[in-house]
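The complex is shown incomplete by one protein chain, all other protein chains being positioned as in the whole.
Showing chain A:
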Amino acid sequence: MLRVLRRAADRRRQAHGDYGWLFSPYTGDEMVAIDCVTTGPDARQAELVSLAAVRLRGDRVLTSDSLDLRLARPASLSGDSICFHGLRGVDLVDGAGVDEALRQFLDFVGNRPLIGWALDADLAILNRYLRPRVGFDLPNACIDVAQAYHRQLRRSHPELDVRPRFEDVAERLGVPVMGRNTALGDAVTTALIHLRLSRSPLQVERFC
């Protein structure tokens, strides 16, 4: 509810701004799968390390025309998170500034619907960055693939109550895991999972 009100307010305020077009309903046939790599699991404090987006059109994942941004080294980049995503400080030396990265991201995504794995966490971080800079949250329609998978699984197996894990789901659906824990790799895998889920109904052969 709060989100809906906030979006209505954002839209009114932004109607004549640079990003007003983001608020108009999307009429094309594309979607965008996104993924963020951050310094930690806590959405309130974690900082953005890299950000990727790839477009889907029909049954195609347009990997040839994707967005893969590395940001300048954030202050909180620590040993633990380096082990997790494999991006060291030196890898981020020539990373983009946050403002520039967000601008590219908004241009690439536009008002297309967003697809992500556990999308809420990514959105929370992105919005934390966006609101102080442009004054609004991402208004796009959203599809959380993890939720969609869970829903489908529950439909056929109501007794199951497992939180799906990304790699397991990919393996079960026969989707290759591309460069795990790089933002672009995960975004592509997420896009493929989405295609797979939306095309043929899930057949559960073994639990996961």
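Just so we're on the same page, contacts are C-beta pairs under 8 Å (C-beta built on N, C-alpha and C of every residue); 3 or more make two chains touch, one makes a residue touch a chain; residues count from 1.
Convention: contacts and distances are computed from a predicted model.
Matching "Cyclic nucleotide-binding protein", "3-isopropylmalate dehydratase", "Pyruvate ferredoxin oxidoreductase" or "Cupredoxin domain-containing protein" against the UniProt entry of the left-out chain gives the name "Cyclic nucleotide-binding protein". Although one chain is not drawn, the whole complex shows that of A:Leu22, A:Leu48 or A:Val61 it is A:Val61 that touches it. Mapped onto chain A, the interface with the missing chain covers residues 59-64, 66, 68, 174-176, 178-179, 184-185, 188, 191-192, 195-196, 199-200.
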